[in-house]
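In this view, the complex is presented without one of its protein chains, the others remaining in place.
Here is subunit A:
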Amino acid sequence: MSASDTDVLSQADLSHLRAQFPILSQTVHGKPLVFLDSAASAQKPDVVIDGMAEMMRTQYANIHRGLHWMSERSTEAYEAARTRVAEFLGAAAREEIVFTRNSTEAINLVAYSYGSLLRPGQAVLISEMEHHANLVPWQMLRDRIGIELRVAPITDDGDLDLDAYGALLADGKVGLVAITHMSNVLGTVTPAERLVAMAHEAGARILLDGSQAVVHRRVNVQDLKADFYTFTGHKLYGPTGIGVLWARRELLDAMPPFMGGGDMISSVTFEKSVWAPVPAKFEAGTPAIVEAVGLGIAIDWVESIGFDAIGAHEAALTKHALRVLPEVPGLSVVGKPRERGGVVSFTMDDVHPHDIATLLDRNGIAVRAGHHCAEPLMRRLGLTATARASFAAYTTEHEIDVLAETLRRIRQFFV
């Protein structure tokens, strides 16, 4: 596919792209699947599915320990995936990439390990629109070592309130900022460069939760000047069970290990162990070998289409959704952020989001309904739940029209 030449996906490109996702031709309850839940987890292209199966069929063994041919091949493939991720994020060195199970584990790693370097009296600053994955680990850290947890508010439109953010940094007590790069509920893309610059000016380090952002845009951690960046493979067309923590080398070097076990030590006696250099220090035990390789393939796949094309396609879909959904009687779109990724949350008068989701499902349409692992945000918005449609490279405008039309019928049915 040469979509990146033109920066948009033509109809032909899109059909070709969709044909690479076998699941998209499934039917659900007798209707063609309309999959609008990619922000929860994206579907996988053939290359990822086949590549992982091929590895297990032909070149698989445990890594870093075998002296035999199979182990060497597996180790090479696993480490090549690390290099691939490092290039993908624009990291300064491949050693700055730590594989984890998912974004949640990556954030917990930082909270546990970097968190143990913080002192009582210091604070961690998050925002009102964090996923529970970027909230609960900091509460646990607070309760463990007695730091303060600060929460930067959002505006009614769903943007981060930058004045308030600046004010919360002002006393210089914030040791670490941990903020989403894109909200999974509002779709808000946060002004990452600004947030980083402001945090650094106040003497704080900053972690960006890129779980949603990396799927939709090119991210370069060095350009962002961030300190930590996390994402999760399964939202990026890769498999489950693999996530990524990127951090500056000097931070990783200074941080104590997260978990102990095999592979993370350079020598062990009963008295003490000497930690292995990074990233091995943070990868105790047998990692998700095949999944890491699958993630590397997924990244290749994404880059073969290109973020210019994916970004333009998703922006067009989002614009279309923001035009047709509000025309459905009783429907309100949640939030109006300045910059929105391919995520649209909505509510409908007189119909509960769970009833919406169940009825859409009967029509083959998959959306997410609930609090989206962001209960405090829901409370801030004065809602208990929303329905959410989210878009991916394979989503079509027609699917959004089917969604809008079906919502119209659901509303008629209830009123």
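FYI, a contact is a pair of C-beta atoms (placed from the backbone, for glycine too) under 8 Å apart; a residue touches a chain by one contact, two chains touch by 3 or more; residues count from 1.
Operating definition for what follows: contacts and distances are computed from a predicted model.
The complex appears with one chain absent; UniProt names that chain "SUF system NifU family Fe-S cluster assembly protein" among the candidates "Peptide ABC transporter", "2-oxoglutarate ferredoxin oxidoreductase subunit alpha", "SUF system NifU family Fe-S cluster assembly protein" or "Neutral metalloproteinase".
Here the missing chain is touched by one residue of A:359, A:381 or A:402, and it is A:359.
Touching the omitted chain from subunit A are residues 29, 350-355, 358-359, 362-363, 369-371, 375, 378, 384-385, 409-410, 413-414.
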